[in-house]
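With one protein chain withheld, the remaining protein chains of the complex are depicted in position.
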Amino acid sequence: MSETSPTDVMIEVIDLHKHFKDLHVLKGVNTKVTRSEVVAIMGPSGGGKSTFLRCLNRLEEPSSGHILIEGVDIMAPYIDINKVRTEIGMVFQSFNLFPHLTAIENVKLAPMHVRRISEREATERGRALLDKVGLSDKADAYPEQLSGGQQQRVAIARALAMQPQIMFFDEPTSALDPEMIGEVLDVMRRMAGEGMTMLVVSHEMGFIREAADRILFLADGLIVEEGTPEKIFGDSQHARTQDFLSKIL
Amino acid sequence: MAETREAGTAPSRLADVKARIGHVPLIRKSGFIYSFLAVLVLYAVFLLPASGPPSVLELVVIVLFGLLFGAWAVMVFTDELKPEALKTAAAFAILFVGAWLYYRYSTARWGEMTHLFFNLKIIRTAWPTLVKGFWTTLLLAVSAAVVSTILGLLLAVFRSFNNLVLNVFIIAYVDFFRAMPIIVLMYLIYYALPFLGIRLDAIVAGILALGLNSSAYVSEIFRAGFLSIKKGQIEAAHALGLNPLQTMRLVILPQAFRVVIPPLAGNYVASAKDTALCSAISIIELLKAGLSEQSMRASPSPLIFVTVLYLVMFVPLTRFSGLLERKMKAGQRQINL
Partner (left out) sequence: MRSHPGWFQWVRRPLFVTLTFAALLAYGFFLLPAPGAVSPGLLYASLAVFLILVLAWGGNVLSDRDKPEALKMIVALGLVGVLGWLFYRYSGAEWSRLSGFFLNFKVLEGNWWYLRNGLGVTLMLAAVSALGSMMIGLLIAVLRSLNSRTLNLFLKAYVDVLRSIPMIVLMVVLFFALPFAGISLGSILSTIVALSLGYGAYASESFRAGIESVHPGQIEAARSLGLSRWQTIRMIILPQAIPVVIPPLTGNLVSMLKDTAVAAVVAAPELLKKARELYTSKTNPTALVAAALIYLAVLIPLVRVVNMLEKRFKKEAK
């Protein structure tokens, strides 16, 4: 692995633990993510994949451990977590668009009120992004008028409008009908090609094989195995990984 | 390797966040919170005026203390990182400080106060009247429930015939009794009707007023219950050869029953609470019993006791009917899936 300068390590996770009442969901996860890396997180359900991702922007409160985003320990008390979150865009399984706003209003809300740019600039940026995800004609539509795939693409545009350094995807295609999965994966592929740092929790093997630089196999709260797609899919070392892969491939 | 945007250009945008790490805002510092508390204690010991009714200037000092104390509590409550134990202590502290301030500066004499409001001896002598009042309340509640259920069910059944003429009358009835305040209805029945020659006993007047008012709501509840049965069920029943009476008995009523029970329970509980209004037309139910004993013995103890009784009766009942309504909503959601 080539030498990585400090600003290249976007995310560093040190001994992350998470308890839900009596359930010990994350049992000491350690990993690093470098700039422009596309990391896929796989594993059996209940293994802690979503919880792990959501701990990284403190949507879930970690029980112990350290998380460094661009060198900043976000577990520090009284840290301005809102500022940190502007650097991380998140796309959810259930889209979570704001139903009382149109697509363009969804996209320009955060840039206007968090980054405090002018409405004109936010609208320009928003229209450009909606164009980029292929939805420029739907700018004034409400979420309920859009299909699942269209809503998810608006959600991606909304996250990108904040110009984050990192993008999180929590099972972005799991709630979509099969014919709409492709359009969303296309957008994600393009983003990876442009050098965005991405963490993706997903089961989409095709996408992972093509676009991921590294796969983290998370089971029972720990990273059982990690490596390139060729290594994991072709020559995995652990029985657990092999067991999981045999069930889904 | 893909071209990295902004590689090595401006420093991380989180630089200012990083710089502020370890910097705790003043109002969140433990030191600040505890020294503020110490200041408040010193304020109380040295600056608060002596007990007894305060002058205007002294009142300002007291109110200022109260506001500062409130601000301290808000600082504690809104801080997520402060331990729950401290927040609990702050909650109790607000109560105690408030009560203590009131005790210190009001004209009330507190030793006498407990004796005044919770005088067991007086309550014991008032007991027979209070017990009679309780049974009257029970009688009123049950009778009103029976009357309103029969009337309400009849109205709902006739409404389900969808006859234009009947609907006009029934809707007028429901609007009338939902809009009319119960106490006004009671006054009309008990004080005004005698001038028409209709003289009713106070208790009958009370039951009539409560029953008529409640029947409007009951009819709407049953109506919603009937409407909740999908049309397809009725058609299927007819296709199977069931006549309307059998359909009503075997298909509609059992299903409507389940939909109807939670809001009906809520309605009966509300109606039972309304029995207290009967005190306005001189029915010796629980509230009136308490009031008359209070004036007879010049002590608020019977009234306070009656209030406690109402709470003991209705807090569990209200909770129970609320639980029923929530269970029904949850159940319905599952069915719709």
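Order of writing sets the labels: A and B. Residues in every chain begin at 1.
We adopt the following convention: a residue touches a chain if its C-beta (ideal position, glycine included) is under 8 Å from a C-beta of that chain, and two chains touch if they have at least 3 such contacts.
Quick caveat: nothing in here was measured; it's all calculated off a predicted structure.
Asks: In the full complex, which of B:21, B:139 or B:280 touches the chain missing from this view?
Replies: Per the contact definition at the top, the residue touching the missing chain is B:280.
Asks: Which of B:140, B:284 or B:306 sits in contact with the chain that's absent?
Replies: B:306
Asks: Going by the contact rule already stated, which one of A:52, A:92, A:217 or A:244 would touch the omitted chain in the full complex?
Replies: A:92
Asks: Taking the entire complex into account, which one of B:113, B:131 or B:146 touches the absent chain?
Replies: Going through B:113, B:131 or B:146 one by one, B:113 is the residue touching the chain not shown.
Asks: Extract the touching residues of subunit A with respect to the undisplayed chain.
Replies: Answer for subunit A: residues 57, 59, 82-83, 85-86, 88-90, 92, 94, 96-100, 109-110, 113-114, 155, 158-159, 162 touch the chain left out.
Asks: List every residue of subunit B that touches the chain not included in the displayed model.
Replies: 77-78, 84, 87-88, 91-92, 106-108, 113, 116-117, 154, 157-158, 161, 163-166, 169, 175-176, 178-185, 187-188, 191-193, 195-199, 238, 241-245, 273-274, 276-277, 279-280, 287, 291, 294, 299-300, 303-304, 306-307, 310-311, 314-315, 317-319
Here, only the chains that are shown with their structure count from here on.
Asks: What whole-Å value do you get for the distance between subunit A and subunit B if each is reduced to the mean of its CA atoms?
Replies: The mean C-alpha positions of subunit A and subunit B differ by 45 Å.
Asks: Flag every residue of subunit A that touches subunit B in the complex, lowest number first.
Replies: The touching residues are 7, 35-36, 69-73, 76-80, 83-84, 86-87, 165, 192-195.
Asks: Which residues of subunit B touch subunit A in their complex?
Replies: 1-5, 7-8, 11-14, 16-18, 20-25, 28, 81
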